[in-house]
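Here the complex is missing one protein chain, while the rest keep their positions.
Coming up: subunit A.
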Amino acid sequence: MSNRFTEMLNSHDVLLADGATGTNLFNMGLQAGDAPELWNVDEPKKITALYQGSVDAGSDLFLTNTFGGTAARLKLHSAEKRVRELNRIGAELGREVADKAGRPVAVAGSVGPTGEIMQPVGSLSHALAVEMFHEQADGLKEGGVDVLWLETISAPEEYRAAAEAFALVGLPWCGTMSFDTAGRTMMGVTSSAMVELVESLDPAPLAYGANCGTGASDLLRTVLGFAAQGHSRPIIAKGNAGIPKYVDGHIHYDGTPELMGDYAVMARDCGATIIGGCCGTMPEHLRHMREALDTRPRAGEAPKLEEIVARLGAFSSASDGTGDDEPSERRSRGNRRRR
């Protein structure tokens, strides 16, 4: 099946994705704790402005304001009955902006985690997770997205459930996980384990990768981990604009637009095909990333870890959980009977 996004992925050397949704909306007056998705209906002009900001900065694709659009998340705002509506309208606003861009721009329907822990460790069943992702994806499809975009996932079970739901909807999809705990996801998934997971899925995502997590340096180390697995599937890098710092009562990300320009070309050299930002990434950062990708040549080889540290800052942990430099093994002697 061919569509705008797959065509772009095939014809472009590299695609520039968008930046932060939350950071931008907070700057427009969203209050902490409010559901950004409600603004699709209550403040459509601001959502349009958010999308337009990415397009004007040169993004080839942008994500819809539907990250918390599952029933599980919207329930916390008593809006669980509005899943379809909020996702559809979030997508429609995006469709309008993309179609007026004057160049091909893809609309990616953002799907974030349910926020619940799945069985067997937690209480959310696979069937219910699939149902919730299905409902959200239906709304996004109805609103005209080109591709479904799963992001900030930490549990393999949840990634799998979303994949199953997206297959039911019949749109191509991409999916990233967030590696924020000693180089792994919160649930302990390493970069190499994610590649294994992705390659085992049917339909597999068109592209996979990492978003958010800690700083841009860690994210590139994760991308190197993906690339080391030697598959040809396109890799997504959506890193935060530096590390959040607390300054005068506000949170400020310390990554400058110039640093994010460096990050973008380094992400490309690490093997990423779709490159964007996450928290803290504003249109100004995207402009620098666009220019860097368009004007600076490829390095010919991936940067060494030392070079990433030198240019983007230190890693948050010594190891990323892959390879032979594991801190140490699990202690359990495994001599227990299992019932």
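Assorted remarks:
The working rule: contacts are C-beta pairs under 8 Å (C-beta built on N, C-alpha and C of every residue); 3 or more make two chains touch, one makes a residue touch a chain; residues count from 1.
In the analysis below, contacts and distances are computed from a predicted model.
Chain not shown in the complex: UniProt lists it as "Cobalamin-binding protein", one of "Phosphocarrier protein HPr", "Cytochrome c554 and c-prime", "Cobalamin-binding protein" or "Amino acid/amide ABC transporter membrane protein 2, HAAT family". Residue in contact with the omitted chain (choice from A:Ile243, A:Leu259 or A:Met289): A:Ile243. Of the listed residues A:Val41, A:Ala101 or A:Ala182, the one in contact with the hidden chain in the full complex is A:Ala182. Although one chain is not displayed, its contacts with subunit A can still be listed: residues 22, 26, 31-34, 76, 115, 117, 121-122, 154-155, 180-184, 186-188, 214-215, 243-246, 249-251, 279, 316-317, 319, 321, 327-333, 335-339.
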